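The structure is given below, and queries will be raised subsequently.
Every protein chain but one is kept in place in this view of the complex.
Showing chain A:
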Amino acid sequence: MWKFIVRRLLITIPQIIILSIIVFILAQMMPGDALSGLIDPSIDPAAVEQQRERLGLNNPWYIQYVDWVGGILQGDFGQSFRFKMPVTELIGQRMVNTVLLSVVTLIFTYLIALPLGLISGRFNDTLLDQAITGYTYIGFATPLFIFSLFMLWIFGYNLGWFPTSGSVAPGTEPGTIAYWLSKVYHALLPGISIALIQVVSTVQYLRSEIIDTKQKDFIITARAKGAGEQRVYNKHIFRNSLLPIAAFFGWEITTLITGTVFVEKIFSYPGMGLLFLESITQRDFSVANSLVLLFGTAQIMGALLSDIILSIVDPRIRIK
């Protein structure tokens, strides 16, 4: 298996290089640059031009690219044109928020998905199952951004149970317990909103997998041996039905850092997704490029992780 992992990692290197070149060229082709938004009569265009020169924005793209890559090889992702701070520091700030939000989402997703999927699969075609599948169909049909707005309106503004924007209450001292509690509190509503919608595919997978498994011969054998119904479900069916979900898990990990643009926007939650969106609209290329590179790497790693997890949980799959 190690051979496989090493080989996969080696393949990712040219993938990432090509990705970075494409991203860089696309970014260059967009009209305007980080300073072109400064169309303001109280700012001297000559001063802007001077800064453009200083930041190297007037150089041809390949020189800028070489500068950028050269920096990355030394661990320096450059300066954000807009925030005027190192990109790594900026991403670090946002990454904390996004990871927190994703963890909350993941916890809620599995907290909802596992029981629902189990019940619905075990008692399939009962009223209870129909109610659960009914929910999954509605979930499939509901766009996440509409649902989030709805949640924000009800639980944020009308009931006032949750904060409506930001990632932490103003004025809390970083590092204290109150600070982290406040951060979790701010991530709850967006996290639950995503989970309630995202969960539906997992529920469906689990349900059909369980229905499938419970008709298999080895289950009949287990029953014939006299195993109790509870034992049959918990030990034999559940374990075998988790395979597709385990495969999914690797992908879910990648969303830990990519974040979700829509939800972050609606909840004004400063995470990676929002940073990405803003860096594109504001032409903050150094940030946008670094983010795409990071996201791309995360995707490739996620795929790899999925394969590895799958090979661990399912001994039948052997990676050669």
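Following the convention adopted for this analysis, a contact is a pair of C-beta atoms (placed from the backbone, for glycine too) under 8 Å apart; a residue touches a chain by one contact, two chains touch by 3 or more; residues count from 1.
By definition in this document, contacts and distances are computed from a predicted model.
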The complex's invisible chain, by UniProt name, from "Acyl carrier protein", "Polymer-forming cytoskeletal protein", "Peptide ABC transporter substrate-binding protein" or "Response regulator": "Peptide ABC transporter substrate-binding protein"
Identified contact with the non-displayed chain, of A:36, A:59 or A:221: A:36
Chain not shown: contacting residue from A:28, A:88 or A:164: A:164
Hidden-chain contact residue, picked from the options A:45, A:115, A:134 or A:228: A:45
Touching residues (missing chain, whole complex) on chain A: 30-32, 35-48, 50-51, 54, 82-86, 93, 152-153, 156-157, 160, 164-168, 170-173, 265-266, 268, 270, 274, 278, 282-283
